[in-house]
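I have placed the structure first, in the form of structure tokens, so that the comments after it can refer back to it.
What you see is the complex with one protein chain gone and the rest in place.
Take a look at chain A:
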Amino acid sequence: MSAAMDTESTYSGYSHYSGHSKKAHRQGRDRHKSPRSKDGSRSEKSVTIQTPPAEPLLGNDASQVEDGQDDNWGETTTAITGTSEHSISQEDIARISKDLEDSVGLDCKRYLGLTVATVLGLIVFLTPIAFILLPQILWRDDLEPCGAVCEGLFISVAFKLIILLIGTWTLFFRQPKADIPRVFVFRALLLVLIFLFVFSYWLFYGVRILDSKDTNYQGIVQYAVSLVDALLFIHYLAIVLLELRQLQPMFAVKVVRSTDGESRYYSLGHLSIQRAALVVLENYYRDFPVYNPALLTASKSRAAKHMAGLKVYNVDGPGNNASGQSRAMIAAAARRRDSSHNELYYEEADQERRVKKRRARLVVAVEEAFTHIKRLQAEEQQKAPGEVMDPREAAQAIFPSMARALQKYLRTTRQQQYHSMESILQHLSFCITNNMTPKAFLERYLIPGPTLQYDRDRWFSKQWTLVSGEAVTSGLQDGIVFVLKCLDFSLVVNVKKIPFIKLSEEFIDPKSHKFVLSLQSETSV
């Protein structure tokens, strides 16, 4: 647990970043713009995605809440840390991440990227206005009067700018869901494109209009309008490149958890590997049943017993033939008549029976407990015979009758770590408030739910590393395999292309559906 405590302590430093909502809004655009100078020199490809801690799932007075922590704990603002290719211990990782966090360079890099993008955005936004206003300011008297046409153009510029503003805000100013270390290729390309475009417009403006003090004001205003139009088209390009292209599913991605073989399939479009990893992780927290290390002990002990009984003696004298030794061991293990399959079968059958028994007892106890509670209607509340309780007290009243059965059931299915008494009481009062039946109350305990359902400190999976043979900004291809590692387990992701489907049509006239009875009767005469 000390390792978790270590990582917990490094996260607290980030809490004040996520507290600034304005910055969080702006971060969406360009956190990944700034090139990581550190990465340029290194050839390794593994990067780390961390998730910070946040408020516990069921906030109540009993648990501690850190001050200034982000209320929407579902968002994962993350930190960039570096790891090296050779293995390092958990303490080293914690130390490195602490160092990086404390270093000034990282903050400056992030804020630099943000500032550059914001400045560019402002310049782009103000350029058309500047194009229109500068002649008025500088050589007002020489300008040809331009009446209704110009005013019409002013209105159109104004509205197009408003539309552009709203569109950009929608597209780029979003809460960041995660931080990925490499630059978003398309976003960088778009920014470069915009910069070049605006720069060339300014160049032309500066040379042909400012220098020569062109008096045709209508032409100047139309030039500004053309700039705004072109910006709107670039915005359209941005939508298509950033949003639409990845919507059409092109790849079927299989995600397998390494410890217990849980697997899921997802459909993805054209994404880079890092974004695909993000999508997989987001879905992991929702779809995969929670990782429970207590369930793995059985297979580990079986594996340990396999090779335990054999020992190799070298009869022919010295000479360390290691591969020969291991081969001999494998052959001997294969030939040995062991009954471990028998054990497994009976053990599993036994366990199933035990779980079913406990479950039956639990269901009966809970059903009985729920019959003791009756909801009072509004009119009855004044003339209630006994004492009137709120949901929490009602939960506390009926909890003892089912506590034992529930605890035994949780022990048998090895889930007792995931549910504290406080959380059970909370859930019970929640169910009572919402008129849920006993079965609805029990659904949470009978089926191991997804990771999101449980308390954050039981997650076992907060710091992820993306391990990939290809560059993480390259797009998905058929046959790519990458691994998302966290401390206790890893998710192996296998990408397969959705096959090209040849669909042909066949027309069947509805009138051509005719039938005859096909009988074989037998009559006795």
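In this text, a contact is a pair of C-beta atoms (placed from the backbone, for glycine too) under 8 Å apart; a residue touches a chain by one contact, two chains touch by 3 or more; residues count from 1.
By definition in this document, contacts and distances are computed from a predicted model.
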Missing subunit (named according to UniProt) among the choices "Sodium/potassium-transporting ATPase subunit alpha", "DNA primase", "SKI-interacting protein SKIP SNW domain-containing protein" or "Tax1-binding protein 3": "Tax1-binding protein 3"
Candidates A:211, A:509 or A:522 - the one touching the absent chain: A:522
Residues in chain A touching the chain absent from view: 518-525
